[in-house]
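Let's look at subunit A:
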Amino acid sequence: MTILETEGLTREYGGVIAVSKVDFQVESGLITGLIGPNGAGKTTLFNNMTGLDTPTAGKVFFNNKDITGYPAHKICRMGIARTFQNIRLFKELSVIENVMIGRHFKTGKDANKGRFLNSLKSYVYLRQEEEEIYEKADSWLDFFDMGSLKNELAKNLPYGHQRELEIARALATEPKLLFLDEPAAGMNPQETDHLMNTIRKIRDLGITIVLIEHDMKLVMNICDTITVLNYGQKLAQGTPMQIKHDPGVIEAYLGKEEE
Partner candidate 1 sequence: QGGAEKSVAGPKIGFMGPMTGDYANYGVLCNNSVKLAVDQFNAKGGIAGKLPVTLITEDTEGSVEKGLSSIEKLSSSDKIVALVGPVFTGVSFAVGERVQNEGIVMITPSATHADITSIGDYVFRTVVSDGLQGEVAGRYFFEKLGYKTIGVLYAKNDYSQGLYEGMTASFEAAGGKVTIAEACQVGDKDFKTQLTKIKTANPDAIYIPDYTAEMAQILEQARQLGISTPFVSCDGFSNPEIYNLAGEFTDGVVYVGPAKVAESKAYATFVADYTAKYGIGPDSFATNAFDGTNLVLAALEKVYKETGKFDRKAVRDAIAATKDYQGVTGTVNFAENGDLVAYQGLYKVNKTTPEYLGTYTVVDGKLVEVK
Partner candidate 2 sequence: MSELLNINDISVSYGNIKALQNVSMHVNQGDIVCLIGANGSGKSTLLKAIVGQEPLDTGSITFDGEEICQAKYPLEGKKKHKALTTDIIVSRGIALVPEGRRVFADMTVEENLDMGAFMVRDDKLIAERKESMYDFFPILGARRRQKTRSLSGGEQQMMAIARALMSAPRMILLDEPGLGLAPLVIADIFGKIEFINKQDNVTVFLVEQNARMALKASTEGYVMENGRIVLSDKSSALLANEKVRAAYLGE
C-alpha cells in the first residue's frame, strides 16, 4: 500500500530547478532510500513533503489525502516526522526536554471534551501530564541507550548522539512515516552499524521510513527500495540490487566500486 506519494512535484528557486516533476512513492512498512549526487534535490524533496517548503507545481498525497501546502505542524500531526540534514535540536534544552517537546500534540487531547476544556484540563493536571510525557520520553531515550545523557544540554552532545537524539525526538511524535535526512553523517562505521539496527528496530515498530544517505553500506543493507535523484529528476527506482548495477546510477553517483 502506498502511504505517501508525490505527483509531478516541482520546486523552482528563481531559475534553479531543484526538484523537477518527481513522482515519488513510499510503500507502507518498508524502508525507502533516497539517494543522488550532492545538490540533486533530495533535501528539497523532503522539505516539500513535510510542509517546510511549498512546491511550485505538483502534489503530495498522504494516505491518499492531498496535503500539498499544508503547514508543517499539521503534517506532523497527521503522522509524518522528520530529522534534518543540519541538525536542528533545541540546543539549549536538555536531552530529555528535547524529546518531551516531541510529545506536544499528544497532550491536552481528549476526544470527549471540547478544545477549551482540554487545554484547561491539561493546565490543571499539569504534573500528571508532565509525568506521563516524561515517562514516554524516557522510554524513547532508552530505546537509543541514551538514558544516562538525559540531563545534558543537547548542544554538548557529540555529533553522533545529536543525530540519534533527533531521531528520538521525531519518534516521540509517534509518526506513521519517518523521514531521515542523512542519519549516519558523522558516524564511524561501527556507529553506523548500530544505527542500522536501530532503524530496523524502528521499522519493526510499524513505522514506515524514508531516508536520504550517502553511506552506501547503510543504504544497500537496509533499504527495501531505492529512488535515485539526479539534477532534480528521478533517475532510477528499484531494489538495492537493481540500483547497484544501474549504469546510469553508477555513472552519476556511485562510481566504480573499488573492491
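Selection rule, in plain terms: all candidates are chains of the complex that A comes from, given by their letters.
We adopt the following convention: contacts are C-beta pairs under 8 Å (C-beta built on N, C-alpha and C of every residue); 3 or more make two chains touch, one makes a residue touch a chain; residues count from 1.
Values in this document were obtained by computation on a predicted structure and should not be read as measured data.
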Options 1 or 2 - which one, within this complex, touches subunit A: 2
Touching residues (chain side subunit A, partner candidate 2) in the complex: 13, 16, 36-40, 43-44, 85-86, 156-161, 182, 185-193, 214, 216-217, 252-255, 258
